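Shown here: the complex without one of its protein chains, the others still in place.
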Amino acid sequence: MRKLFVPLTVVTAAMFAYAPVLIAHAAYESTMGLVQKIFYFHVPAWWAMFSGVGICGGASLVYLFKGRPKADALAASAAEVAVLFGLMGLVTGPLWGRKAWGVWWQWDAKLTIALLLELTFVAYLLVRRYGGPGSDKLAAAVGIFGTAVAPFVYEAVNIWRTIHPKTSVVPTLPPGMAGTFWFCVLAFMLLFTLLLTARVQLEYRRVALDELYLRDEDDER
Amino acid sequence: MFLKTALLVLRKDLAIESRSFEILATTLFFAVGCVLVFAFALVKEGQAPPDAAAAILWIALLFAGTLALGRTFERERYGETIRALLLAPAPRPALYVGKLLGVLCLLALTELVLVPLIALLFAAPLFARLGLMLPLLALGTIGFAAVGTLFAAMLMRTRTRDVLLPVLLYPITIPVIIAGVRGTAALLASPPDEPTAIMWLGILLCFDVVFVTLSLWTFEPLMTE
Partner (left out) sequence: MRRMANGMGTTVARAVVGVLLAIGMTTQAFALQAPAGQEGFVPLDQLPPADQLPAAPLLVTAYAFIWVAVFFYVWTLWRRLGRVERDLAALGRRAPERGRGR
């Protein structure tokens, strides 16, 4: 991964540079018009966010039960990156919805679960920051429970109400849109991986620093 | 051994509480105060908006429950009894179940007061379908208390525990609120919509099973240093 980091960064940057070109030439969606083009960044941002949530949940599980510090670093990093991409989704969504549905917000399944997961993982970051000693385990619990509750909220709100396009819109994308869409998905996934890797390296470095400080203190006594 | 430990912990909690009823009394009055605040906020020209009764019941329960959880574990922390509990040669999940049962007793007593009060204040036929209303309340309370007990226990040693408990607990217990309020509202409709209530009951049951198991499973690693 180390050796690939710089080449992948260049590839990702190039993909993001090319993406607007692709998006401009993608098939024009007749009902929603120009604003539908937000879709090409909005959906991949959410997929990246859910990947982050899944990784955080899994890493938290491993950290809580196996105690591997690398899992903790991964969980913390994944949560941060997930919150970032979630924020992107939460901002681009209402911008799209304002034009497409006429309202900034609707309490349907996808929106609610998105907001809830974002809040849960912001809470994860808050616990890590303000939880004091032992907050790594607390945060791990938040990560596990947050990820576990997602399907329940989704089902509950789904039954409750829904206005969002059905999930099946992606498999039935017309060829004019499908190519651009998957290109953007790949670009976002690469960006996600790069940011996650960078953040994990930062976390390793930070943990090493903390250990050095502790050792320093012990030696001074 | 497991059940005995859990029941012992429950008995201990009930014994301590029965000396002063401090947590019970204050939680009850807080819940009643909550209901009154909502009544003043929502009632317009003597009429509450539709489904207000269902919403207020569960919100008051949520708020009162959060307080009760915080104070139950505050008592443990203050008396430093949690260390004694953890040192005891008892299975840790049993401690969790014991504390959970204590919290459930507290919340059940709160509901005993809240439900008639809300039925009275909002003219809501909450007793019409007790056969479904009781399981709905029970499962909802269990779901909330299961996650709440775990989080309150693990936050005991944290400095910002008072504010972190709701911050962490509310997003996780959203399915309980949705299912509880929607199910109760279905039962309060005229005529009562029983199939919908049963469906929400099913969702609550799934939630409870999953999250009680998850809490039992994670209690031990969370409580050890």
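As written, the chain order gives the labels A and B, with residue 1 at the start of each chain.
Operating definition for what follows: contacts are C-beta pairs under 8 Å (C-beta built on N, C-alpha and C of every residue); 3 or more make two chains touch, one makes a residue touch a chain.
None of these values were measured; they are calculated from a predicted model.
Visitor: Which chains here touch the chain that is missing from view?
Guide: It touches the following shown chains in the full complex: A.
Visitor: Which residue among A:88, A:142, A:156 or A:190 touches the omitted chain?
Guide: Selected residue, touching the omitted chain: A:88.
Visitor: In the complete complex, the non-displayed chain touches which residues of chain A?
Guide: 2, 5-6, 9-10, 13-14, 16-17, 19-21, 23-25, 27-28, 30, 33-35, 37-38, 41-42, 45, 84, 87-88, 91-92, 95-96, 98-99, 176, 191, 195, 198-199, 201-202, 204-206, 208-209, 211-213, 215-216, 219
Just so we're on the same page, only the chains that are shown with their structure count from here on.
Visitor: Where on chain B is chain A touching in the complex?
Guide: Against chain A, chain B makes touches at 147, 150-151, 154-155, 157-160, 164, 167-168, 171-172, 174-175, 178-179, 182, 199, 203, 206-207, 210-211, 214, 218, 221-222, 225.
Visitor: Under the definition above, what is the set of chain A residues touching chain B in their complex?
Guide: The contact residues of chain A facing chain B are 64-65, 116, 119-120, 123, 126-127, 130-135, 137-138, 141-142, 144-146, 148-149, 152-153, 155-157, 159-160.
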